[in-house]
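Missing here: one protein chain of the complex. Every other protein chain is in place.
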Amino acid sequence: MEISNQQRNIVVIGGGPAGIEASRALDAMGYTVFLVERDSRLGGHLCRWDRLFPYGTPAEDVLSQLTASMGRIKWFTSTEVTQVNKLERGYNVILSNGLSVLADALLLTTGFTLFNASKKEEYGYGIYDRVITNADLEDYFSGIPVPAVDNPRRIGFVHCVGSRDEKVGNRYCSKVCCATAVKQACEIKQQFPDAVVYCFYMDLRMFGRGYEDMYLEAQKKYGVIFVRGRVSEVSEDKDGHLFVKAEDTLSGKPLRVTLDLLVLMAGMSHNRAVDPIARTLALSTMEDGFLKPKDSLTAAQASYCTGVFYAGACTGPKTLPETMAEARAAATSIHEYLQEQ
Amino acid sequence: MIDFGYGISPSSAINLDKFDRTRFEELAREEPDVLKCMACGSCAASCPTAGHSDMNLRRVILLLGRGREDEVLRMVSHCMLCGKCLIVCPRGINTRHLILSVTKIYQKK
Amino acid sequence: MGKIYERLMSDVRLQEGLKACINCGTCTAVCPAAEFYRYNPKNIVNIVQTQDDEEIIKLLKSDTIWYCGECMSCVTRCPRTNAPGQVIIALRTLSVELGYFVESEKGRQQYALAKVLCGNVLNYGYCVHPETFKYENHPEYGTVGKWIEDHLQDVYDRVGANYGKSGPGPLRKIARESLDDLQKIFDVTGGSARVEKIKDLSRKKAQEMGLSEEEYFNEVFNETHGEHLNQQNQ
Amino acid sequence: MKDRFISGYNDFVLPFVIGMSFILIYLVIGIIRVIIQLPAADRKKFFLSLINPKLWVINLKDIICDVLLHTKIWKRKPLLGYMHSSIAFGWFMLIVLGHIETWLFVPDRLSTFYYPVFFRFFVMETDHTLKGSFFFFLMDFFLLVVLSGVFLAMFKRIRSMMFGMRRTTRNQIPDRLAMYCLWAIFPVRLLAESFTAGIAGGSFLTRPMYWLFSNFLTNTYHILPTWWAYSTLLGTFFVLLPFTRYMHIPTEAFLIVLRNAGIKVSHPRKGYSIAQIYSCSNCGMCIDACPMMGQKKNLRFATVYFNRLLRRRNWARCEESADKCLMCGKCVAVCPVGVDSCNIKRSLRGLRAAPAPADYSYFTSYSLPEGVENSQEKVLYYAGCMTQLTPVISKAVAAVLDHAGVDWSFMDRDGGICCGRPLILAGRDERAQEMIRRNTELIRQSGATTLLLSCPICYKVFRENYDLKGIRIVHYTEYFDELVRLGRITLRNSGEKIVYHDPCELGRGCKVYRQPRRVLSAAGELVEAEKHHDESICCGGSLGSLTLSYEDRKDITLKALDNLMYASPERIVTACPLCLKTFSPYSPRKVSDFAEVVAQNMN
Partner (left out) sequence: MNYEGKKKIWSEFQKEIPDDKYFYARSCIRQNFNPGAEQAFLDIVRNRFGKDFYEDPLHTTCGGIAYHSDTTPEETSMTIIARQFSLMNQAGYRNFVVSCVTSFGLHSEILQTWEEHPEIEEKIHELLWKACKREFVKPDFLMHSSDMMYHYRFLISEQAKYPLINVRTGEPLKVVEHIGCHYSKIFPSKSVGGAEYPRVLAGLVEALGGSVVDYPERRHCCGFGFRQYLVKANRGYSLTNTYKKFESMEPFHPDLIITNCPGCNYFLDRWQYVIAETTGKTYGDTPGYGIPVLSSEEVAALVMGYDPWDLGLQMHQVAVEPLLDKMGVQYDKSSKYKGLGGKDLGVPVSPANIRIF
C-alpha cells in the first residue's frame, strides 16, 4: 500500500537556519515535520548576530524571512531531545515536552557552538576586561550594552581564535571569521571614525563573492590596518589597556601595540549537545568532534546510519549560504530515501 | 658609571603606540592607493633593482604603515621609477605616484 | 630533499619540534632574541622547511642559530605545536657535529662554553662552581659578589652551605665515585667526544686565526666584532 | 581719391591710437622679457637665427602658413580652417590693402599710422578709376571674407559640432568681451564704410548698403558715430588683448621665430614657455584630442586650461594638471599653434619635484651578460624594463634576429638598468642622467655598432638624451623593415586583417609610422584605425601620467580599443610592450606585438 508523504514523520533536531530551511522544504514536499529547538527561539546563532557579511543584511531580516511561513511544521522551542531509539524501521524520538514521535527519518541540524575564547588563555578573555569576542561585539551592535566598548580609540581584531590551532584541538579553518572580522572592523569604524583599527590575521580567507570587495573597502574607505601575524600574547597595563604582542611577519619584526579594545574572532567548535545522540546512534565523528558525513563529496548530507541525515555546521564550519544549500540538499536526500522505502 | 663590557641594546620591535600617523595620513590623502596594498609582493618581484639594491615597494608601504619611515627613504632613493610595479600590481596601485609622494612628504622633516 | 636535511630530521627534537609551519609569527612575537638580535625564529623554521641543503648549511655556518636563548617561550604559543627552540638545538648540534660552528663568531663561543661548563661538570659535579665563577669574568656579580668571592668559606659557612666538605649540602665536595660516574657517562654517551670535537676544531681555528688557545678563549669569550644587533634596520 | 580733411585727423581715432600704442608697448616689453629670460645658450641661438637668411625664409613661410592661413587646421577640419584663415588672412589683407591705398593715393599720410585703418573716412572719391574700383573691390571682398569668418565664429559658439569639435573652450570674461569686440569690429566697419560710401566710394558690398541705408537713414548723421564705434571697438580689443586668448594673434609669429631657432622648453613659466602659453589660442582643439576627456571630470585637465592656469600662475592646480597628463603628445600634434605643452608640463614637474636623494650607487652591480663583451656581435639588443614583463616580445625579436642571421647579443637578458625615460617623463632629468651614464658605459663596453630597441619609451630617450655617437640607434620596427627590404627575411601574407596601433612614443614621439606598416602589410591585410598616425589614441598605460588612477586608465584603454576596432580587424598589433600589456586584458581581439607577427609569418 502506498504511504502518503503526510504519513511520514521527520524529526529535525536544531532550529537554526539549516533546521528551519530543511523543515520548510520537507513540509513543502508534504512530509510531517517536527522541528525541535533547545532555545526559546528559532534561529540559532542568527538570533545573536546583528548584521551579516558581505552586504550587511540584518540577521533579523533573514530570520523573519525564514520563519515567515512555517506551513504545517510542528515546531517546538525550549525543547530537547531526551532519547532516541533506533527501531527496526525509523526512530523513536522522545522530547523533553513529553512528546514521543515515531520518525521515518532524522535530520541533524545541530550546528556549531562558538569557540570558548577563554581557552586561548594568552588572549585573556574572561580575565582582561577589554577583551571581548565577535559575539559580544554583535551584541553591542544590536544595542545590548557591552561595558568594554567604551569609546575605544585603538581597536584590534584577532583572527583565527580557536581555529587553525592544534593547541586547542581545532586544526580547521572556521571559514566565517575573516569575513566577520572585516565586517565588524568596518562597522566599528562607522561607530568610532577616529579609532585606529587593526586586524591581526594569518591568511585572509576572503573566498566568497563580495568578500574581497569588503576587504578592499575596509582598507580604502575605513583605513583598517591589516597586520599579518597571529597575536601571541595579550596583557594588561596599569590603566587596564591591553598590551598586544605579535610579529609583523611581512616585515619580520616583532610588533607591540597598546589597545583599548580587543575583539577575538572566536571560531566554530562542534556542538557538544549532539554528542549523546551521536553516541546512541553510533554516528561517526571526526577527531575535532564534528559529525562525519558518509562522503564529504557525494553524500555530504548522509550519515553512516540509515535514515539519519545532516545539514549545516554540524559536519564542520559552514557559511550561511552553504548551510541553506545543505538544508535543501538534505531535504532532497531525505525525500529520495523515503521514496525508496 | 661602570663599563661592564656590554650594555642595554635597543629594541627592534615595531611599537605602534609610538607611531605618529600624521604623515602617513597625509600620504593617504595625496595617494589613497597606499591603503590598497595587500602585500602580494608582485612589485618587489618584478622590480629591476631586485637583487641589486634593497628597494622593495611592498616593504616600503608596509613600513610606512608601521611608522618605520627611516628605512623607507633609503629604499626609495634606489627607485628608477620605471613603472614595472605599476603594471604588475593586481590592485592597480599607482605605484609611481606613491613613490613620488613618499619622497615629497617624508622628505620634509 | 637533501642529505643534511635528512640528517637533521633524524634528530628526535626536530621530529617533535617541526611540523609544517604556517608562518604566523607567534614565536617571533614573544622571542626575547628577536627583539634585539638579527634573529627571527620563524625564518629559521622556514629555512629548515625548505629542505634545501645549501640554505641549511648557510644557516649552520651563520651566527643566526646562536642567537637563541633556549627559553622556549616560542613553544607555548605555536598553534601547530612546533618548537622552534628545539629546532635550534638540533641545528646547533648538527653545526657542531659538522664542524661548521667555527665559521661564525657566535658559533666559536662554543669553545669557551664547552671548556668551562663540561670542565665544571666533570671536576665539580655541577655546571657552576665558585672555583671557576670569578668576579673578574662576571663584573655583574657585583660588589656583593666580590665580597663573597673574597670571603668564600666564611660566607658559605654562615649561610649553612657545606662548601668543599663531604656529605650532603650545597657546594659539598662531590665524591670521586660520582665524578667517575659522570666521566664514564660522558664517555659512553658521546659527551666527551663532543667536547673533544669542539676543542679540536677550535684549536685548529685558533691556529688559523693565529691565536694561542688562551687568546682564542679570551677572544671568543669577550669580543664582539660583527653586527649582531637588530636595531632599526634589518 | 584725395584727403577729405586737411588735418587728416578726427577725435574718433583716439581710442584706436591708445589701444594700438598700448598693445605695441606691451608686446615690445614682453618680447624683451622673454629674450632676457632665455637661458644664455638659447639666447645666443635666437640672435644667430636672426642673421640666418635660410631661417628667415622658413620663418616667413611658417608665419604665412600658420598665422595667416592656418594650414594645420585646414588639413584637419576645413570649415574650421576656413573660419580661422578668413578672419586672420582677411584682416591681414585689409590692413595691407589699406596701406597700399594710402601709399598710392595719399602717400604723405603713410606716416600717420591710424590713417590706413580709417582710410575711407579720411578720403573722398573724386573720380572713378579702374585702380580705385579694383581696390574698392578688394577691400569689400576681404571684408566679406572676414565677415564670413566672423559669422562662422558666432555660429561655432552655438553649434561647435558642425566644425568637428565636440567641445570648445569655456571662455573667461575678458575673453568674452574681446570676442564680442572682435565679432562687432567688422560688421561695424562695414556699417561705417557703407555710410561713408557716398563720399569715399565703395564696391559691391559697401555701395549697395549705402543705397539701401540712404532710403531710410540719413547717412551723414551716422557716419561719425559708426567710425567712433569702429575705433572704440578696435581700441578696446587691443587693450583687452593681453588678458585674453587673442594674444596668440601677435605672439604666434614670435613663437615661430623662437621655435625655428631651435629653442627648447627649459622652464615652465619663463622665456620660451611664455611665448608658448601666450600663443595658445584657447581654440580647444586639444580638448577633443586628449584621451582623458572621455570622462567629464577630467575636462579641467585639458591642455588649454593648463595653459590658462599657467598664465595665471595657479601653481597648485597647474601641478595637478601636469601630473595627470599622459604625455601622449596628441595635444601637441593637433595644436594649430604647436604649443609644446608636454614639455612645459614636464619641466613643471621637474620644477615642483621634491628634492629627493637618489642613490644609484648599486648600478655598478649591473653588468653585461657573459660573452657579450668579447663576442664579435655588432647588434646589441636592449629590451628594457617593460619588455622584461612581456617576454613574448624579446623571444620573438630573438627568433627574427636569429632567422635573419643577425650577429646580435642581448644586453639585459638578466635584467638591466632602466633607460631613464620614465624619470625624464616625471621631470627628474637629473636623476635620469645616472642611468644614462651607466647604460652608455655598458653599451660602449659591449663594442656594439647598432643598438636595437623594442620599447618605444627607451627608443625615444636613447635617441634624444644619450650620446652614443658612432652607434646606430634603431627601433625594431625600423630594423625589421630593413631586414625585409634587404631580403634577409621574407614574409608570407597570412591574409589576416591587422590593425596597427601607433604607440605614442614611437609615432608622435619619434615619427616612426611608415616602417611598421610596410612590414605588416607584407604579413597580412593592414587596415587603419579610425584615428591613426599622429592622431592615434594613447593606450592609457602611459608612464607619462603620474596620478591617473587605474580606473581612469581603463576608460582610456577601452576608448583606444574602440578606435582600433573601427575597421573590424582580426588582430591588433602594436610595437610597444606597454601598449601590449595595457590592451591585452580588455581587447576584444587578440593583441600581438609587432615582432610576434613578424616571427609568425617568416618564411
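So that you can tell them apart, the chains are marked A, B, C and D in the order they are listed, and the count of residues begins at 1 in each.
Everything that follows uses one rule, which is that a residue touches a chain if its C-beta (ideal position, glycine included) is under 8 Å from a C-beta of that chain, and two chains touch if they have at least 3 such contacts.
What you are looking at is a predicted structure, and each value in this text was computed from that prediction instead of being measured.
Within the full complex, the chain left out of the display contacts the shown chains A, B, C. Among C:M9, C:I22, C:I57 or C:V75, only C:V75 touches the chain left out of the display. Within the whole complex, the absent chain has one touching residue among A:I127, A:I144 or A:A282, and that is A:I127. With the whole complex as reference, residues 1-2, 4-9, 11 of chain B touch the missing chain. Residue-level contact of chain C with the missing chain is found at 12-13, 16, 30, 32-33, 35-37, 66-73, 75-76, 83, 89, 92-93, 96, 106, 109-110, 112-114, 116-118, 120-121, 125-130, 133, 137-138, 140-148, 150-151, 154-161, 166-172, 174-175, 177-178, 181-182, 184-191, 194-195, 198, 220-224, 229. Taking the complete complex into account, residues 118, 121-122, 124-129, 233, 235-238, 240, 243 of chain A touch the chain not shown.
Everything that follows uses one rule, which is that only the chains that are shown with their structure count from here on.
Chains B-D form the pair with the most C-beta pairs in contact. Chain centres here are Cα means. That of chain C falls 76 Å from that of chain D. Residue numbers of chain C whose C-beta contacts span two or more other chains: 34-35, 234.
Among the residues of chain B, those touching two or more other chains are numbered 12-13, 68. Pairs of chains meeting the touch criterion are A-B, A-C, B-C, B-D.
By the touch rule above, chain B contacts chain A in their complex via residues 12-17, 21, 28, 32, 35-39, 58-59, 62-63, 65-66, 68, 91.
Taken together, the chain A residues at the contact with chain C in this complex read 122, 160, 164-167, 202, 228-233, 245-249, 252-255.
Touching chain D in their complex are the following residues of chain B: 31, 33, 46, 48-53, 73-74, 76-78, 80-84, 86-88, 92-94, 96-97, 100, 103-104, 107-108.
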